[in-house]
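One chain of protein is taken out of this complex; the other chains stay put.
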Amino acid sequence: MSPGISDEQLLDLYRVMIRIRVFENGVRRLIDEGRCGHVSLSTGGEAVAAGVSAHLTAEDQIGSTHRPLGHLVAKGGDLKRMMAEIMAKATGTNRGKGGPYHIFDKGVGALGANGTVGGSVPMCAGYALANQLRGNSSVAVSYFGEGASNQGGVQETLNLAACWRLPVVFVCENSSPDVQRMLGHEIDYPQLSIDDVGARGAAYGIPGATYEGWDVEKVYTVTGEAVERARDGGGPSLLEFKIHRLGSDEDDPHCPIKRFREKLMSRGVLTEELDAEMRDTEAVNVKEAIDFAVGSPEPEPIDAHMGVFVEDD
Amino acid sequence: MSPGISDEQLLDLYRVMIRIRVFENGVRRLIDEGRCGHVSLSTGGEAVAAGVSAHLTAEDQIGSTHRPLGHLVAKGGDLKRMMAEIMAKATGTNRGKGGPYHIFDKGVGALGANGTVGGSVPMCAGYALANQLRGNSSVAVSYFGEGASNQGGVQETLNLAACWRLPVVFVCENSSPDVQRMLGHEIDYPQLSIDDVGARGAAYGIPGATYEGWDVEKVYTVTGEAVERARDGGGPSLLEFKIHRLGSDEDDPHCPIKRFREKLMSRGVLTEELDAEMRDTEAVNVKEAIDFAVGSPEPEPIDAHMGVFVEDD
Amino acid sequence: MPRVITYAEAINEALRAEMRRDPEVFLFGENVSSSWRPATKGLKELFGRERVRDAPITETAFIGAGVGAAVVGMKPVVELMLVDFGLVAMDQILNQMAKTTYMTGGTVNVPMVLRAIYGAGKGNAATHSESLYGVYAHMPGMKVAVPSNPYDAKGLLITAIRDPNPVVFFEHRLLGRMEGDVPEESYTVPFGVANLVREGADVTVVAVGKMVQEASKAADTLKGEVSVEVIDPRTLVPLDEEAVLRSVQKTGRLVAVDEDYERCGFTSEVAAVVAEKGFHSLKAPVARVANPNIPIPFNRNLERHVLPDADKIVRAIKSVVK
Partner (left out) sequence: MPRVITYAEAINEALRAEMRRDPEVFLFGENVSSSWRPATKGLKELFGRERVRDAPITETAFIGAGVGAAVVGMKPVVELMLVDFGLVAMDQILNQMAKTTYMTGGTVNVPMVLRAIYGAGKGNAATHSESLYGVYAHMPGMKVAVPSNPYDAKGLLITAIRDPNPVVFFEHRLLGRMEGDVPEESYTVPFGVANLVREGADVTVVAVGKMVQEASKAADTLKGEVSVEVIDPRTLVPLDEEAVLRSVQKTGRLVAVDEDYERCGFTSEVAAVVAEKGFHSLKAPVARVANPNIPIPFNRNLERHVLPDADKIVRAIKSVVK
C-alpha cells in the first residue's frame, strides 16, 4: 500500500485513468471513421490528469490546452456534452461553436481548453486572482506542454503568479524532444533549452520540480503538496511531469495505466474482475456519450449569428 | 593595477563613462530648458555601457532600450547626429523621424533603441543569427532592464538563443524595486519575483550571473569572458548588473564615475589634470553636438510622407 | 449649477463609484496605484492595494489574468498604459478576451474593461502615439468605446463596467485635462447611441475621440459658408449606423474623420456603410480624413502633417460641398 493513499483512493485514480483512456479511444475511433474532425488526444498523460484532479473540487479551476480531454474528464467534465461538442452538436458544452480546442465546462471549473499554445495560462492566473480577492480557498491549476513552456505568456505568468502569490499550480507535461527522439523522430535543434522545465521554478522564486508522469501515485502525492500550499496562501508552484504520448493500446512501458494496473494487481488492490468491470462501465459511459452526441441535433444555422455578445443583464 | 586591464584601457573606460555622463547632462539641460521633448536618461549605468562596449567593434551589434543614450554613445554612436535626432532635426540619425526611443546608428552597429519594453531583444537574436549563418565572429549584445526581463519576448529569446547557440550576450541592467525602495519609493507588489535576474540563466542552460554594475572593472572583466565565449561558438550568456538610476551629479555612493575616479586617482592612473582635460574635451564634443543640432534644419514636412517603404533596388 | 471637472477626473469618478457599488470591480495595470496619475489617483488609498494593484510589465500575463478573473464573474478593469503596448498581448485580447463568449456558446462571458490610453499629438513617435481602435473594431467580440469629452467619459465607463461583455475603452492622452460639465451622481451613457454634437444641413462629419473637437473647430471655421453637422458615434462597436444614415439623408454628404490609420480603418467603415445603405442620399463623393497610412513621425511638424486636424477637415468638407 502506498503511504497516505487509501486503497479506495487508488482505485478512484485508476478509474479516472481508465475513463480518460476509454473516452479518448472512443474519440479515436470516431476520428478514424471520419465521424468527427481532428482532435488532439492526450493518451499517455492519464496519470497526470487523474493525479492532479484528485485534489480538486468543482470550485477549483483548471486551464487546459489543445489536448484537453484528459484534463477535462478528470475534472468531472460531462462526457455526453463533451462528446457532443467534439461532434459539433447543439448539445455540446459549447453548443457546437467551439470544438475540442475550446471546450469549457464551467459548472465543474473546467475553464477550459485553448487553441493558442500557452493561451490558457494567463487566464489561470486570473482564476487564482479571483480566488485570492474573494478570499476563498479555491486553487487554479494551469496545464501546459513543454513546447508551451517557452511561450512568452507562460513565462510572464510564472512571474506574475509569484509576485502576487497567487493560488495556482502550474503543471507542465513534458513530451519533450528527448522523449520524441526515443520515439524515433530526428531533431535538428532542440526547442527547449534545458531538459527539465521544473528547474524554471527557481527563475521565479517558487518551488519547481520534475517527476515521472507515468507514476500516478507520485503525481498524486506531489500535487497534493502543491495544491495544499496554494490553498494555504503559500503561493504558486511548478510541477513538471515527463510523459510519453501514446496510441490506444497499453503495451508501452511508459503507459501509466499498464504500470498502475500491474502495481495494483500485485498489491492485491485490483482484481481482473474489478478491472473488467471498470472498463465495462466506462465503455458504457462512452457509448452513451456517443449515442447522445449522435442523436443530438446540429445547431441551427441562425445560431451562427448569435452569441458574439451576451445580452445585458 | 587591475589584473589584465592596462592603464590605457582603464582610462579609455573612464573616458567613455565621462562622455556618456556629459552627453546625458547636455540632454538633461535641453530637456529642462524645454528645447527637446522627454528623453529617458541612463545616468548611473555608465559603467555597464562602457565596460560592455569595450569588447565590441563596429561589426558587433547592440540592441538597446528606451534609455539608449549610454549604450549608443559607448558603441561609438555619432554624438552630433544623436543630438540632432533628440532635437528632431533632419540631420539626426533617424532624420528626425524616430526620436530618442528609436535611435539607430547602423554604421557602428547600434541597432538600436526601442520604444517597446523588451522589443529589441528578439531582434538581437536575429543579429546573432545572421552572424552565425554568415560564419563571421561578430557578437550581438542585448540590453534590457529588470522590468523588461519579465516580458514574454525577452524570456522567449533567452530560450531561442540557447537552443540555437547564438552568439549573443544578454545584459540586464537591474534598477530593481529594491533599489527603488532604497531611493524612497513604496512598492506594494514586487514586479520581479526574484532578486537576481542572473539566476535565470539556469532556466535556459546558459551561464548567468549577477554583478555590481557600478564597478566598471568587474563589468569589463565578466563581459569580456561572455563575449569571448560567444565569439568562439560557445553560445549565449546572461549578465545582470545592478545599477542605481541617478541624477546629474556624482555624489551618490553608487555613482560608477565617482567610484572609478577615486580608484584611478588612488592608483595614480588618473590625475586631476587629466580628469579635467577629459571632461573639457567631452564638454566641447557635446557643445559641438548641440550646436550642430541647433544649427540643423527641421525635416521638410513632405518628408513625413516618404520612407514608409524604401525604393526597390 | 453644473459642475466642471476634467476628463481624467471623470474617469476617476466612474471607477470610484463602480468600485463602491460592486465589490467585484477591481483595477490593475502598470502604475495604477501611483499618485501622479489623475485617472486612478486616490483609488488605492480608498480600496486597498489588493483591489488597485500595480502589475509587472507583462501585458500578456496581466491582461490574461483580467480575462480569467472575468470568466469567473469578477469585473476587472485593466489598464493599458498605452494602447501601443497591447501589441505584445494581442492573443489574450483578440482571442481570449474577445472570443471566449462566442466560442463557449455563451456558457461563459467576460465582463472585463480594458482601458487603453491612445493618441498622438505630443511628439512621442511611432510606438507611443497610435490609436488602433480600427484593429479592435475589426475583430469581433469586443465593444469599443471612444469618449470625446468628460461627460461621455464618465457615463460610458460606467456602462462599460456594467456591461457583461468585454469592452475596450479608449482614452485620448491629450483629453485628460479637458474640462466639461459632469454630474456628481452616477449615470450611464448607452452604447450604440451617437451624439449629435452639432446640427447642420450641408454635410455630415462623423468624428471620433479627440477628432470631435477638430470637427467642431472646422464647423466653426466654415460658419456662414457651410452648415456642418457633427456626429460623434461614441462607440465604434456597436455603431449607431442609423444616426449616420439619417444625417446623410438630410445633408447628402459625408466626411469621416479619425486619427487612426486610414486604410481598412474606421473611416473606411463609415464610408462603406454609407455607400451601401445611404447611397441614394449621397450627392457627392464621400471623403475620409485620417492618418494617411504613415507611422507617426517624431518631429512635431511632421507629426502635425500626418495627423488629421481642423484644417484638413475643412479642406475635405470643401471638396465635397463644392
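Letters A, B and C mark the chains in the order given here, with residues in each chain numbered from 1 onward.
To be clear about the criterion, contacts are C-beta pairs under 8 Å (C-beta built on N, C-alpha and C of every residue); 3 or more make two chains touch, one makes a residue touch a chain.
Note that the coordinates shown come from a computational prediction; the quantities given were computed from them, not determined experimentally.
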Visible contact partners (per top-of-document touch definition) of the missing chain = A, B, C
Message = If I consider the whole complex, including the chain that's not displayed, which of B:Ala130, B:Ala209, B:Met265 or B:Ala283 touches that chain?
response = B:Ala130
Message = Touching the hidden chain in the complete assembly: which of C:Leu94, C:Val108, C:Ala145 or C:Val197 does that?
response = C:Leu94
Remark   = The one of A:Gly45, A:Gly63 or A:Gly152 in touch with the missing chain is A:Gly152
Query = What residue numbers in chain B mark contact with the hidden partner chain?
reply = 61, 63, 92-98, 102, 104, 106, 111-112, 114-116, 119, 121-130, 132-134, 140, 152-153, 156-157, 159-160, 163-164, 306-313
Task = Identify the residues of chain A touching the omitted chain, counting contacts across the whole complex.
result = 37, 85, 88-89, 94, 96-99, 101-102, 114-119, 147-148, 150-153, 188-189, 191-192, 298-299, 301-305, 308
Note = Per the touch rule stated above, chain C touches the missing chain via residues 60, 84, 87-88, 90-91, 94-95, 98-99, 102-103, 125-127, 134-135, 137-141, 237, 260-261, 263-269, 271-272, 274-277, 279-280, 282, 284-288, 293-295, 297-298
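In this section, only the chains that are shown with their structure count from here on.
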Ask   = Going by the contact rule set out at the top, which chains touch both chain A and chain C?
value = B
Interchain centroid distance [CA atoms averaged], chain A/chain C, Å = 40
Ask   = How many Å are there between the centre of chain A and the centre of chain B, using C-alpha atoms for each centre?
value = 45
Note = Taking each chain's mean CA coordinate, chain B and chain C are separated, in whole Å, by 37
Request  = Enumerate the residues of chain B that touch no fewer than two other chains.
outcome  = 150-153, 189, 191-192
Note = Contacts with two or more other chains occur in chain C at residues 53, 55-56, 58, 60-61, 88
